[in-house]
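Down below is the structure, laid out as structure tokens.
One protein chain omitted, others in place.
Going by the order they are written in, the chains are A, B and C; count residues from 1 in each one.
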Amino acid sequence: MASEEIELSGHIIDSWTLPRAWDTIMDRGGNFTVEEMRVGASKTEPSYVRLKVEAPDDEILERILSELQQFGAVLVHAADVRTAPIEKDGVLPARFYSTTNLPTQVRLDGQWVDVENIEMDVAIVIDYANGRVYGKPMHEVKVGEQVVIDHDGIRVHPFERARDREAFAFMQSNVSSEKAKVLAIHEIARHMKATRERGGKILFVLGPAVIHTGAGRYIADLIRRDYVQVIFGGNAIVTHDVDSALFGTSLGVDLRTGEQVEGGHRNHLRAINAIRAAGSLEKAMEMGLLREGITYEALKRNLPMILAGSIRDDGPMPSVINDMQEAQRRMREALKGVEMAIMVASMLHAIATGNLLPATVRTVVVDINPAVVTKLADRGSFQAAGLVTDAELFLRELAEALS
Amino acid sequence: MASEEIELSGHIIDSWTLPRAWDTIMDRGGNFTVEEMRVGASKTEPSYVRLKVEAPDDEILERILSELQQFGAVLVHAADVRTAPIEKDGVLPARFYSTTNLPTQVRLDGQWVDVENIEMDVAIVIDYANGRVYGKPMHEVKVGEQVVIDHDGIRVHPFERARDREAFAFMQSNVSSEKAKVLAIHEIARHMKATRERGGKILFVLGPAVIHTGAGRYIADLIRRDYVQVIFGGNAIVTHDVDSALFGTSLGVDLRTGEQVEGGHRNHLRAINAIRAAGSLEKAMEMGLLREGITYEALKRNLPMILAGSIRDDGPMPSVINDMQEAQRRMREALKGVEMAIMVASMLHAIATGNLLPATVRTVVVDINPAVVTKLADRGSFQAAGLVTDAELFLRELAEALS
Amino acid sequence: MASEEIELSGHIIDSWTLPRAWDTIMDRGGNFTVEEMRVGASKTEPSYVRLKVEAPDDEILERILSELQQFGAVLVHAADVRTAPIEKDGVLPARFYSTTNLPTQVRLDGQWVDVENIEMDVAIVIDYANGRVYGKPMHEVKVGEQVVIDHDGIRVHPFERARDREAFAFMQSNVSSEKAKVLAIHEIARHMKATRERGGKILFVLGPAVIHTGAGRYIADLIRRDYVQVIFGGNAIVTHDVDSALFGTSLGVDLRTGEQVEGGHRNHLRAINAIRAAGSLEKAMEMGLLREGITYEALKRNLPMILAGSIRDDGPMPSVINDMQEAQRRMREALKGVEMAIMVASMLHAIATGNLLPATVRTVVVDINPAVVTKLADRGSFQAAGLVTDAELFLRELAEALS
Partner (left out) sequence: MASEEIELSGHIIDSWTLPRAWDTIMDRGGNFTVEEMRVGASKTEPSYVRLKVEAPDDEILERILSELQQFGAVLVHAADVRTAPIEKDGVLPARFYSTTNLPTQVRLDGQWVDVENIEMDVAIVIDYANGRVYGKPMHEVKVGEQVVIDHDGIRVHPFERARDREAFAFMQSNVSSEKAKVLAIHEIARHMKATRERGGKILFVLGPAVIHTGAGRYIADLIRRDYVQVIFGGNAIVTHDVDSALFGTSLGVDLRTGEQVEGGHRNHLRAINAIRAAGSLEKAMEMGLLREGITYEALKRNLPMILAGSIRDDGPMPSVINDMQEAQRRMREALKGVEMAIMVASMLHAIATGNLLPATVRTVVVDINPAVVTKLADRGSFQAAGLVTDAELFLRELAEALS
């Protein structure tokens, strides 16, 4: 039998940390003994527990500890963090530590140091020379860098439910189509205002249905009113946005009348071709060709609008990034300072963004399809809340709630 | 080879009647020869076609003719309608004619007479003594009544697309969640106004999610503004409506704050029990127990609110009809004068209503689940249009568009 | 401040009972102090906790205790159960206790007595004369009966996860369409065999898609092999089953070739009419009219097949029960001895059945629509497991796994 002693502290009962830890130990084939336990006498006091975790062999114990760390468990007999050097570009050492998206610290010379640029499923590089510690994706690691391995000296700060102070109550459980959405939308609006007041950035991740439904105008309006600082999307959103700006159509439907005006396969290609002829979106704007829409408003204000290509793209529109590694790099860069993310009617780009966001960014996922909301809101992100509703009517209501 | 000559006339090209007829003949194993054809020179002129339909045997021919009649085909060598007497209560003659929901006529003594109370899948009874012809469901036919059999002397008037005059354009194809719903909602509002101006009744079929989402207030508002003349629903909608009127909750959620205030399994039973103790919904209103909500507004104005029970009901609430035959009878009665039907977040009661509605009633089906919309809007009802959107936000927008 | 002391014991950590209890107290606005706590040293030992629950007022305390009881909480200063008499048929006393579907006991003269016929959302009647205690739905209570009120002397036995002994592992979480279903199907098959070996009955709740997909043959086969003891359904399943037995079609599709052979609106009415003409399903079988299918096999073996009508029914087919109260009564009766329930492609009848089943009946819900599975499997039934998969292929695989 292999064993290890761990500690958990904080709102570990209220936040379900402790029961989830117990569950994990037993699900993975281990066992535990409660060595010490102090339950906070009331809900505002923190609790503490020390457990002896046992497992049939070292491999299972290692796996259990790896999962417990995500709940904030710290090894009692903690040593400093351990590292191994990269021996081949883009390849990690076999026992590399893979991050969660939660705030994380490592112990260097007995001191807990914050990990910068934390996101899910990356490695932690330690720059001993400069005393800096940061997250880095596998394909970017370089020979000679020191990368964290094993489980010593790592501390994760799990998300604690702060029951009393929670201004964002619906966050604690998703809102199905059978619950009152207007209440949740007004809560989101309040949170957006608060974010902007303290100088935080708001990211919108947008799918093309935003344009098809005629809801592009609400986003354009939010940009003008400074509620959008960063936009992520793909070839489809920019193409249909430009299509609607140039021809008043999206997928061949006239957005003012709702009537199908053409087979739908011409205007979006004409829109792409027109911008390619102009040379770029910026030039099309300067030439007076592009005079309205999301892209126009974003360019006018110099907002970062990162458009990541995909294998299904026609064209593509200039500005769309075709190299996936480059696109991820640009998205990571644009995320600095983002404190809130609102993802509307997008699946591919929303999942990609979810992968890159630290858990501290408040995230709202809006889609009419409950499967998309579940997939995104459950994706290891305790901070994400889902709203199963109509994207068009959501944005209309949100724009109204913000005015 | 069996054969028969048929005629089709009207906007048979524009309304796809002719191609669908050709398709049916061939799909069912028959063949046809075009004996005469006059295509309207422009889209406003009617067309005419006479076809010789052939089939390998009489049974297949009969099946083909049966389907062609639904498109408006009339036998060229038409005789008067044929009938057979009912020999056992609730049992039809073997070769009974089964109706569509389209306007239908039968030929009596060489004259075409309208069938009253038309709906899908019923028999046609001919009261020779009084010269009346009407639809009647199988279980209500009585010994001695004369019921239409075979295909002679029957004329169905298919729905013709009236391209230019169509004020209700979105009706021609359903509105997916990826199209502009606000446009369609304003079109529905205009149509509701027009219906009320000419004295037509509007029916609402409501599911319980209308209450859970807090959208009951919009329906109550529409009742007060005389946009609702008939309500169909079940035990759930009335129970949750009363729950929200008495306790401010629905499924245990406080509708003002969105917070879960109890496990959800108590208040709806308490609401039912309170009304049962009062004796009836009407008495609860008189006693001042029930002071708001859809039921309250409907009772106050004496609107027919037909509540059909179902096997999953708790309670049930007084006024809920437990006998399904009786409930159908009451629904049929309440449909007199209804010219428009709006079905929101309901499946069981919406399908039941769809079965009873003649095709001339404009029907709008609203649900966030595309499967429900498809099931209802396609149910042999060319007059039904579906809107895939959020019921709560739809009703909020509709109430606004009507003010 | 109102307060009360409660105890919880058993696998309250492993089964998440304790954290859920803590959560409930705080969510509903209360607070707690851990007065005593003994955590089982390993996962096989039971744990014990004594809590002081506090709330701002009696009403909130009452609500909290009501919910805690469902997790198995027992008041420390427990008295005997309290009752009040029924004063009007079908109306409960205001403070009536509403059941869960979990095994429940009440304390009579200091002794814990089992409640018979337990199901969700019913009252508990105490027959002091005969020392019997049983569940009874609201509409069946009669003047003079004594019904349990408040919270004293009630003990609920929550479902405990029995980690090691669990033969039915997938039960612990639903199986999405993205997990291996073949494994789960073989587990269901093993459980069905075990159920039959110990003489338990298996209930099938069936929706009409079972017939439309041609999977009726697998159910017929399971009946012949004695894996089906009770069937619940509605007018649609029996109508389409008879349609397929008489004409080889379902919704107008030839089940051998998959081809549409008629518009779909004739054969199901002809099937109903033919059985009505025969007088009953039994007579149709005796006359040799009905020679195959689910209904035929069930009648031949005298299996109870409870067909509950609904408001959308055509016909209806003889044997379909039109009165909802009567149908519920017949379903309750047929549930005696049922130890396993398999619900396939049904929503209305599956929800109705779920309402009536005690939590001790193993329940499997199979549907291709994840929303249906979630709705049913989550419906307060810890014992229900959902499988998001194709009903036809599920039944084919199940029939094969059982042979």
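Rule of thumb we're sticking to: contacts are C-beta pairs under 8 Å (C-beta built on N, C-alpha and C of every residue); 3 or more make two chains touch, one makes a residue touch a chain.
Not measured: the values here are computed from a predicted model.
Enquirer: List the neighbours, among the chains on screen, of the chain that has been left out.
Expert: Counted over the whole complex, the chain not pictured touches A, B, C.
Enquirer: Please identify which residue in C:Ala94, C:Val143, C:Val182 or C:Met287 touches the non-displayed chain.
Expert: Residue touching the chain left out of view: C:Val182.
Enquirer: Touching the left-out chain: which of A:Ile272, A:Leu335 or A:Leu402?
Expert: A:Ile272
Enquirer: May I ask which residue of C:Ala78, C:Ala194 or C:Leu393 touches the chain that does not appear here?
Expert: C:Leu393
Enquirer: If I consider the whole complex, including the chain that's not displayed, which of A:Pro19, A:Gly216, A:Pro316 or A:Pro358 touches that chain?
Expert: Looking across A:Pro19, A:Gly216, A:Pro316 or A:Pro358, the contact with the absent chain belongs to A:Pro316.
Enquirer: On chain C, what residues meet the omitted chain?
Expert: 169-170, 177-184, 209, 212-214, 251, 253, 255, 257-259, 368, 388-394, 396-397
Enquirer: Name every residue on chain A in touch with the hidden partner chain.
Expert: 24, 27-28, 63, 66-67, 70, 88, 90-92, 94, 96, 98, 100, 120-121, 137-139, 234, 260-263, 265-266, 269, 272-273, 276-277, 308-316, 322-325, 327-328, 331, 347-349, 351-352, 355, 369, 371, 380
Enquirer: With the missing chain put back, which residues of chain B would touch it? List them for me.
Expert: 13-14, 16, 18-19, 22-23, 26, 31-34, 37, 39, 41-43, 163, 370-371
Here is the rule we go by: only the chains that are shown with their structure count from here on.
Enquirer: For the copies chain B and chain C, give the interface type as same if over half of its residue numbers appear on both sides, and as different if under half do.
Expert: Same: most residue numbers at the chain B-chain C interface appear in both copies.
Enquirer: Hey, which chain is the most central one here, using CA centres?
Expert: Per-chain C-alpha centroids ranked by distance to the global centroid put C first.
Enquirer: Report, in whole Å, the distance between the mean C-alpha point of chain A and the mean C-alpha point of chain B.
Expert: 46
Enquirer: With chain centres defined as C-alpha means, what is the inter-centre distance between chain A and chain C in Å?
Expert: 39
Enquirer: By residue number and range, which residues of chain C touch two or more other chains?
Expert: Where chain C meets two or more other chains at a single residue, that happens at 371.
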